[in-house]
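I have placed the structure first, in the form of structure tokens, so that the comments after it can refer back to it.
Removed from the display is one protein chain of the complex; every other protein chain stays in position.
Presenting chain A:
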């Protein structure tokens, strides 16, 4: 059967979106995630779509399995091998104290203790030449010690291995022969960017989760085929592409942000369909809201990911979705400090007990409770996963806080929503204005369970007028995974001064990386129809430390090639930082190559056309709502999204409901339903 399915395991829900190539039918399934064994949720989600595994030709899988294992620190017994003299690189880290006035601050907590870190005599220089040859005998002695210690995984991170990996590669061979069955991961296989702590942290994380994740993926693969699925299992990665199970099992950390990456891939696909090239993808869930900016239909990638946040987190240097996250979600708790100042988040009621209105024992007022008090969300009714909304509980939680502020419950609820929206708008500024971009130039795509409910106010804060709500926004990340291509990235550090090189040299370096990417992508188990390469260079002016990533031309030839690159860098710098120095010479610090193998995609389903006015049965009722802290409640119409047709227009205020998500139109807003069933919102001016 020609059915392709994407399965996205999130913290609370497991979402399935399946597409039948022959009929163009889209099937959706949502079920609670199953932390005991996440794989059960995959089958639960498939069952919710009404599909059986035998019908699946291709399954794309995104999962929180890696994040969970790292956050909960449930990984393998792992050892680390370092260059002699540098055993403590991992523990020393970068020595910074972001919490400068907190005497109880703590640094990053290494995943493995110091007594599992061993030095090996060897040393490379920065130019890749050998300063001290690898001591193979000493390596074998360490390997046998690891064998006695019963380790399950070994990470190897030698200085300057990004430049010359031969010592790491040889140690890998020795370890694999001395420790059969042990999961071995070498730093240059995961990251070839310089900065030894970050690379070490990355390779250790990969080794730490490696045995568990490779076992998870092979079990899933096996259970799917045992259940009759004959198709290929592909794994969603943080770089916006998919890879095969074997590759994903060696590059486990690439699965970190697979869910959010799916949403951004989906946004790019929708942009293409709608003829747009620039967008902000905004994903608001229960605990956080995530923003990513898409320019020229390009998946945004960065290499500065921190697991567990910047302050105390572990850095992971992989090409990963470039996203800014803020601790504001539906479950974010509103609270008062000792001077009666009100704040919202980052503490969250999470999924359990969840907001007070979930009726599962939560008593703190959350953003979702405020939305219920204001009528934005229905005060009764069923949520996904057998949860029911308890409007009374929401009111009593918000009223408690309101009394302490001397406000009535509705004013306090409107205030909670406004503070949350302002915080989320500030996080959108972090991916736009902080990078020299004007958010008003972008269309905002809002999804996740809570995105459509709050986006109108957030867009107003940013003076953004165009907002798109895709169909089934709560499952949009899974939908996006169906739009992904196979992808493999290589980032290679090596400082090149433009004035001291030629276009031929840089072109040769790019070509070599492309050949490597193409070969590795081709060796993977995911079949694709053609390969495209995307090139970029991390560049800076001589004397600067920080780099800007600049798209590089597909072919650099004669001296004008380097001039073009330099000009592209000057203009990127000017755009991002509002100044540049065209007269000064520049350096390339790293080259980036992505190989993208094209996969078949679903055709976006078309909706039948209707009149300007929705059919009468689309209007399913009304309820009183409040829109501002001082505002009165008045009756607002409620529509069922499932009954809307292409061309329908609705003028705000209104609520458009669908399972697990509500789109809120504030007074002054309007929407039109497009041919694909997207809600195209025109946001009113800021009041």
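Just so it is clear, a residue touches a chain if its C-beta (ideal position, glycine included) is under 8 Å from a C-beta of that chain, and two chains touch if they have at least 3 such contacts; residues count from 1.
One rule holds for everything that comes next: contacts and distances are computed from a predicted model.
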Task: Protein name (UniProt record) of the chain left out of view, among "Multicomponent Na+:H+ antiporter subunit G", "Cytochrome C assembly protein", "Glucose-6-phosphate 1-dehydrogenase" or "Hydantoinase B/oxoprolinase family protein" - done: "Hydantoinase B/oxoprolinase family protein"
TODO: From the listed residues A:77, A:170, A:195 or A:601, report the one that touches the chain absent from this view.
DONE: A:195
Open item on the list: Going by the contact rule already stated, which one of A:403, A:515 or A:615 would touch the omitted chain in the full complex?
Closed with: A:403
TODO: Pick out which of A:629, A:647, A:668 or A:684 touches the chain that's been left out of the picture.
DONE: A:629
TODO: Pick out the residues on chain A that sit against the missing chain.
DONE: 85-89, 91-107, 113-115, 125-127, 131, 159-160, 162, 194-198, 337-343, 403, 405-408, 411, 414-415, 418-419, 422-423, 426, 429-430, 433-434, 495, 541, 543-546, 573, 576-579, 581, 584, 628-630, 686-687
